[in-house]
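Report on one structure; see the data block that follows.
Of the protein chains in this complex, all but one are displayed in their positions.
Coming up: subunit A.
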Amino acid sequence: MVPFLQEMKTRLGDNDDFIVQRVFLLDSPVILMGFKSMLDFVQTKSNLLEYIEQSFPEGKTIDEVIKQLSNSGTIGIEEAISAITAGNLLIYDEKTKQRAIVNPVSRLLTRSIESPTTENILHGGISSFNEDIDTNIGMMRKQFNSSHLETKLYSCGSMQKSRLAVLYIKDQIDMKLVKQVVSKIESNLDKELNHTQDVSKMMGFYSKELIPKFNTTELPQEAVNALRKGRIVLFLDRLPFALVLPSLLWDMFIHDNDKNLPPPITVALRMLRLLGVLVTLIMPGLYVALVSVNPEVLRIELALSIAQSREGVPYPAFIEIVLMLIVLEMTLEASVRLPASIGPTVTMVGGIILGQAVVTAQLVSNLLIIILAVTTIANSTVVGVQNSLAIRFFKYVIVVLASIFGVFGIVSAVVFVCAYLAGVNTFGISYLYIPRTEKVGGNHE
């Protein structure tokens, strides 16, 4: 069947790394096809020969061997192409037109299991997920050794195929939630998945929300803990983290590894994070409110020393703080972008400029620098970088309202933020839901 070979060559032949090789297996010629960039050809060939020699009784013809290898019946051209692009080897017998897809010795294209890059662990397991979805699922199984863990795999996308895995624990989860998620996935299988935003779109979430619908984590321990609490974990191939659905407010404060410490310490740490969020939200606003709108709230001694530190500062408090906050955000962003070798330079320059020169030049007050430092430090107490971003955003709302209405503005802005958080829900589960038992949901429609 020349057309098959011809078709394959026309479809994939433009790729210089596409290999079509004629070899002899059991004294009859067959054609091997695959991408040399994804599989180790020499190794694969010798393994294949060895395998055939060992597993088949002598006297078998190549025809039977291929039949044995391809247990799925006739392979169509589309299937063959997608198998090859996924990194498999295709064996094609020209005489009998038989084809088989074989798992080759692939090149090592994923990194090994490493420690997490965005979530530092003080006291607990430090292996983190990587880009390979199979490795990730394997790690989950290793972490939660039970037959109750169920995994569903989907291949999504029309042009580009990406794999999506759904994991849950059968007895812990509300099956209604699973059904909703699965039906959303199955009805959107043709969507391309590259980022969490795409997954979000697939799930049909409102796209303009500040709060992520997925809590992301790099740690198998965290992901398994979420499963145990009756939540769903999604993996997208090539994303080195798990997507936990639904995300809850408490993910900001609760880390499973806290439980490796004595209980009072655990509680104290979580309280500290709660305090950190409040400080981040309120401090900049409080500065503006107290300095420019409601100085009567301050004690007279403090009022005088603040007045003294602001002596000669040309801008009103609002402009002053917004200016410095933006510089600070830039510093944060820059330190993410820069390679590790130049990173310290930014820290140093930022430290000197922000800390010393600005005050000496009397552009901002001393107190503001303290406020900024406190805010930045407090902001980092939150668990998970993705969670701190929304908090960083909300603080501007509070600053703006504080500059207009003072202390009253802070209160109303906090109410606004609370109302916003209360309004967020995922498949009917409120963002503020506290999983009291080991099960999420039951309240969603």
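The rule we apply is simple: contacts are C-beta pairs under 8 Å (C-beta built on N, C-alpha and C of every residue); 3 or more make two chains touch, one makes a residue touch a chain; residues count from 1.
In the analysis below, contacts and distances are computed from a predicted model.
Colleague: From the list "3-isopropylmalate dehydratase", "Sugar ABC transporter permease", "Ger(X)C family germination protein" or "Formate dehydrogenase (Quinone-dependent) iron-sulfur subunit", give the UniProt name belonging to the chain omitted from this structure.
Modeller: Its record in UniProt gives the absent chain the protein name "Ger(X)C family germination protein".
Colleague: Using the definition of touch stated at the top, determine which of A:292, A:335 or A:430 touches the missing chain.
Modeller: Of the listed residues, the one touching the omitted chain is A:292.
Colleague: Just to verify: which one of A:306, A:378 or A:391 makes contact with the chain not shown?
Modeller: Checking each option in A:306, A:378 or A:391, the one touching the absent chain turns out to be A:306.
Colleague: Touching the missing chain, which residues of subunit A?
Modeller: Given the touch definition above, subunit A has residues 290-293, 295-296, 300-301, 303-308, 310-311, 313, 316-317, 403-406 touching the missing chain.
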